[in-house]
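Take a look at this one; I'll ask things after.
For this view, one protein chain was removed and the others were kept in their places.
== chain A ==
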Amino acid sequence: MEIGGEYLEILGSSILMTDYLEYSNALFREGLLDGQFIQLQMLRDDSNPDFVVEVVTLFFEDSQRILNELSKTLDEQNVDFKKIDANVHQLKGSSSSIGAQRVRNACIAFRSFCDAQDVESYGFCFFVLFPDQMCLRCLQQVKQEYLLVKNKLEALLRLEQQIVAAGGVVPTLNDVS
């Protein structure tokens, strides 16, 4: 008996959907994404099918801009810590809005370590002496988390595209946060 094309199509998209669920579950388990990402997916509908892709793309563009700004500011002779704080605050906000949990947490850590006014409250001498170096370390951490989540999100969205192309429907995850 010949296996019908329709059957293969269903099989193909089922495998993809299973892959998708496994992949996204792993991302949530590892804390890369949180419930806010699911909130975004819940907003997607037939009249706005590209909503998640659009928001994520905006996030990538905006984050890259902020990371470049941060590198530039930290490179200067007299580091403007207020500017650093403002930029990290922005990135914290946008990562929180799309559910990029680890990026958000890295930003929170960044602000607590590099707030020049709070530095005195820490007993560590080297914080007080080298706040800009501490900031550089924090920036590295934020960059790392950002590149990781960017990578994973791109893969996730690619999987979604494949599911749709195979005639399947992207599974809706349940937000249990």
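Some observations on this one:
Operating definition for what follows: a residue touches a chain if its C-beta (ideal position, glycine included) is under 8 Å from a C-beta of that chain, and two chains touch if they have at least 3 such contacts; residues count from 1.
We take it that contacts and distances are computed from a predicted model.
Only one of "V-type proton ATPase subunit", "Proteasome subunit beta", "Response regulatory domain-containing protein" or "Large ribosomal subunit protein uL15m" fits the UniProt record of the hidden chain, and that name is "Response regulatory domain-containing protein". Of the candidate positions A:Phe59, A:Phe81 or A:Tyr146, contact with the hidden chain is made by A:Phe59.
From the options A:Leu70, A:Ile98 or A:Leu139, the residue with contact to the chain not on display is A:Ile98. Within chain A, the residues in touch with the undisplayed chain are 36, 39-40, 42-43, 48, 51, 54-55, 58-59, 62, 86, 89-90, 92-94, 96-99.
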